[in-house]
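To start, the structure under review is shown below, and the notes come after it.
Excluded from the complex is one protein chain; the other protein chains are retained at their positions.
Here the chain labels run A and B in written order, and each chain numbers its own residues starting at 1.
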Amino acid sequence: MSVISRGFFGRSREQNPDLPPGQYLTRDFPVLSAGPTPIIDTADWEFSIRTESGEVQRWDWQQLHALPLEDVTVDIHCVTRWSKLGTTWRGVSLDTLFANVDSDNEFVMAHSYGGYTTNLPLEDLLDGKAWIATRFDGDDLDPEHGGPARLLVPHLYFWKSAKWIRGLVMHSDDDPGFWEQNGYHLYGDPWLEQRYW
Amino acid sequence: MVTGGWMVGTVVEVRAEATSGRAIVLEVPGWGGNIAGQHLDARLTAPDGYQAVRSYSLASAGEGERLELAVDRFPHGEVSPYLVDELRIGDELEVRGPLGGWFVWRPDQTEPVQLIGGGSGIVPLMAMIRSHRAARSTAEFRLLYSLRGEEDAFFREELTQPSPGLAVTWLFTRRTPTGWPRPASRITAADLEAEAIPVGRSPSVFVCGPTGFVEAVATNLVELGHDPHRIKTERFGGS
Partner (left out) sequence: MRGHVDGNALAGILSELQLDVTVRGRCAGCGDVAVLARAVVYGDEQARVARCAACSGVLFVLFTEPGGMRLQLRGMSWLDTAPE
């Protein structure tokens, strides 16, 4: 039994019925880092999707912004237990980017500048569930939060929303990415509290 | 009953330090003393059982159950604002330690020692200075203390008093005292070359402060020819 610290209440830990189990609301936007923050110039930036046939589709910064951009409001849930409700983002839907991609594979490995990877089933990226996001809360996305562009997949724990996204590679198996190899769950559904394996 | 190596200390003294900091003296029954440079973990528990744990360097060294910490208030922090603004004499604080057997100086070391601190990075270096003084060590000690301005110094009075075997160089990055010869700027390789114990004397070097400061200093030292294995760093995070 620990000693209660007089006058200490900790960071705001609002509970809320809209939250998945074990989460609390935060007003901050904490950063979970696993390594140094890469700095990428939009002049050099590129996003690609590679299929099992070796075919690659690419978009540079201008080409990405020529595609339909959506403004979305979503809740996000980090595996480190903080959640933010009603966050606003602008980005291109993965449905748009996958429109002309021909693949029989069911899994995707997301690759980031700086070497980070995370794996997802393809169906979790489609049907309005995911975006390549370039703006957050009305501003350009900060490098600290994954700018110039990050993957945004709000229905899964936020480590799946790969920062500094660089490309997606189709996989036939659900091969684990960085955090998945290091202890986090392969799928990561916050509503089932799939934090670790 | 507190388990897992945690001890309960009582606050016996508090003292404002720097512009947003505080020195805190604790009496901790069961504390086994510490070597200069070590730190402790402090744990706070909210009424609903929520806990937060943070590490703080010890400003004191030696035996006994009395220890001194110095904490700088990080504006968006969860623990430091509580320790600097709220904690009172008579309050209890759970601590674990002493911790860290690497970033330490022991009085039986005889080689020259170069201490380089940025802001609150002075804290473990202060423990080394006090340990050096208490042991009447004849090892040469030099301190290079980098600060935004004079008022940002921790232990200012203690450091401005002459201490045998210790040479202190102050370096200001934003606001200098009137008539100060060196214009305000961040620490450079030239500063290190001019003020630090030369490479040829094989000093042990301890660098402590914000991560960006420590990395810039460590890189410069290596470029000046210091052996990386003789440089020990303690990064406080931040930039």
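By definition in this document, a contact is a pair of C-beta atoms (placed from the backbone, for glycine too) under 8 Å apart; a residue touches a chain by one contact, two chains touch by 3 or more.
Note that the structure is a prediction, hence the values are computed from the model and not measured.
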item: Omitted chain - touching chains that are shown; value: A, B
item: For chain B, residues in touch with the removed chain; value: 4-5, 39-41, 51-53, 55, 96-97, 99-103, 210-212, 232-239
item: Where the unshown chain meets chain A, residue by residue; value: 30-36, 79-81, 181-183, 196
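Definition applied: only the chains that are shown with their structure count from here on.
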item: Distance between chain centroids, defined by C-alpha means - chain A, chain B (Å); value: 38
item: Partner chain B, residues of chain A touching it in the complex; value: 1-11, 13, 28
item: Chain A partner contacts - residues on chain B that touch it in the complex; value: 1-2, 6, 8, 43-47, 50-52, 76, 78, 82, 86-88, 91-94
